[in-house]
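For this view, one protein chain was removed and the others were kept in their places.
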Amino acid sequence: MELVDYLPVMIQLLLAAVIAAAILIASHIFGQRARGNYASDSAYECGMLEESKPHPKFSVKFYVVAMLFILFDIEMVFMIPWVLIYRELLSVGILSVWPIFFFLGVLTLGLVYEMKKKGLEWER
Amino acid sequence: MNYNGFQELAATNQWSAIWPELSMAGIGLLVLCLDLFLPSSRKRLIPLVAIFGQLALLAVLVMGCGCATESTGPLFGGMIESGPYTPYMRAFFVLSSTLVCYLGVSYLSRQNLPRSEFYLLTIFVSGAMMLLVQSSNFVMLFVSLETVTIGFYVLVSYCRYSPFSLEAGLKYLILGALSSAILLFGIVLLYGAASNPALAQSTTDSMNFAALGKFIAATPEEPLVLVGAVLVLCGICFKIGAVPFQIWVPDVYQGAPTPVTAFLAVSSKAAGFLVLMNLVAGPFAALSKLTVPLLSAIAIITILFGNITALGQRNVKRVIGLSGIAHAGYLLVGVVAMAVGVALAPWAIIFYLFAYLFASFAVFGVMVHLAGVEDEIQEIDHYQKLAERQPFLAGVLAIGLGSLAGIPPLAGFIGKLLLFIAAFQAELYTLLGAAIIGVVISVYYYFGWMREAFFIKPALPGDEARPSYPMPGAVGIIHKLTLGLLVVITVLMGLFQRGIFGG
């Protein structure tokens, strides 16, 4: 492959960089100005000085849902090749439908398990 | 397009040939459904379903072991091929999984943890192991290996309120993932070499063991092949805990819940060895100039390291872990003998694995009964005067440890003897010497443990200051029966080994 063939990739990378930079610059220009100083940034503006850095708040809710989403999302990788070819396989009499239904069934069971164990409830 | 090739491949999809694996998956899914849909008052049924389901499967498998099974040839387009050891290993994994579930019942009754997931994961992991030892394609090997490994990540850190268990899980996770990546890179190099059209004998099915074996036999000097084979062997050595890849073993064995430690020690190690045997006798058969010295060196260091580091340990789970490294070393001697071409070697390995299973579960059964709520801290001191307090448990412990050490009338002795005969036939005298030195050292620490249980030490002045350990309750009748059965089998396997594998 010639290096010229990679031009689209190059353009895409440039585009991504330009858009990211544009958003940052725009928010810097048009955003609200806040003159930061130590007092207004601290946890208690008037009061005791903090002894050490507080532990950052750690929200697990989003993380759990995102993780579960990724798992189901990735499983779809197995569906794409199957979708592309199942008609041809059927026309020559190869049973490729039941295995994939079984696979989907197991996935569905996993989803039911998640819901029963309250893995998808945002407010807990 | 031409689909004839697909039709030929589809014709080898014989689902009936892997019915034991499918039944394991079925029992697992049944446990999952029961957990979801049973009211919580009936959840006691779940362990019963898990254990008795597997016992039924085991009974069918053992009856099937008697009749000679024909090798079915490659199934599922060359993904799976059952060998002569397959029926025994299926029974092995189902038996081990049943015993782990059984130990899990008494372990989980002391912990505030979710119950059914333990049985579920154990069953799925065992099913994956049964597929792993039959896989004849690197894709199948990797997928089933990762099913096993990811299941173990969860099982090792199952006790999620204990920082020890979580830490062990993290260590196992990082080192396990590292070894998987190394194994994968080795597979890729082999694939890249074997699919290269410029090389002689290049193959279009280069993930398949048989095709790869043919390719390697034609070009054994290809550097990509050599590097790839070494990386694959390193990845597998990680899983069996051979030196220099043993760093995870003591910590993970100590931190994991005791039933999971037993599962790791018995099933995971056995699966690793069966894979190693398949590789050494299959695709890497032409590389014996490389595999024999490499595995011999690993075996010698493994035996000596495991036994010497186990000497100074006071924590019994670490003792079991480190002596497990030594056992991996003895088994590696068998693998080397197999690579040299001794016909006895694979059967010696399988006999040894069975002897190890019965003896280990006898010892772990005692450990689970004696452990308190925090089972990471089981010191040898806990076993003081066990013979006075609970003579039955002390007897089980003595026979289990004796078999692990290789004391003559017991199964472990015959297992070691068979391995040593195989090594002798292969003329591996250095390995034999190292293994015998290892056995002598191991007698010392196994007997140190037993001495604690049987002989009362004179009371030292500082003894009262020591914390006294909670007296465990009486042994239930089922626990007595199970442990008794394990001990009886250990003794019988030592006395009458002729009939077991048909002579």
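As written, the chains take the letters A and B, and residue 1 is the first residue of each chain.
Everything that follows uses one rule, which is that contacts are C-beta pairs under 8 Å (C-beta built on N, C-alpha and C of every residue); 3 or more make two chains touch, one makes a residue touch a chain.
We adopt the following convention: contacts and distances are computed from a predicted model.
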Options "Fluoride-specific ion channel FluC", "NADH-quinone oxidoreductase subunit K", "Methionine/alanine importer small subunit" or "ABC transporter permease": UniProt name of the undisplayed chain: "NADH-quinone oxidoreductase subunit K"
Sole residue of A:23, A:67, A:95 or A:111 that reaches the chain not shown, by the stated touch rule: A:67
Touch criterion as defined above, residue of B:142, B:284, B:383 or B:449 at the omitted chain: B:142
From B:23, B:313 or B:442, residue that would touch the chain that is not displayed: B:313
Among B:25, B:38 or B:184, the residue in touch with the chain that has been omitted: B:184
Hidden partner chain, residues of chain B it touches: 138-139, 142-143, 146, 150, 153-154, 157, 160-161, 163-164, 166-171, 173-174, 177-178, 181, 184-185, 188-189, 191-192, 195-197, 204-207, 250-251, 254-255, 312-315, 318, 376
For chain A, residues in touch with the removed chain: 1-3, 6, 55, 58, 60, 63, 67-68, 70-71, 74-75, 77-78, 81
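In the analysis below, only the chains that are shown with their structure count from here on.
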Chain B-touching residues of chain A, taken from the complex the two chains share: 88-89, 92-95, 106, 109, 112-113, 116
Touching residues on chain B, where the partner in the complex is chain A: 1, 3, 6-7, 10, 29, 32-33, 36
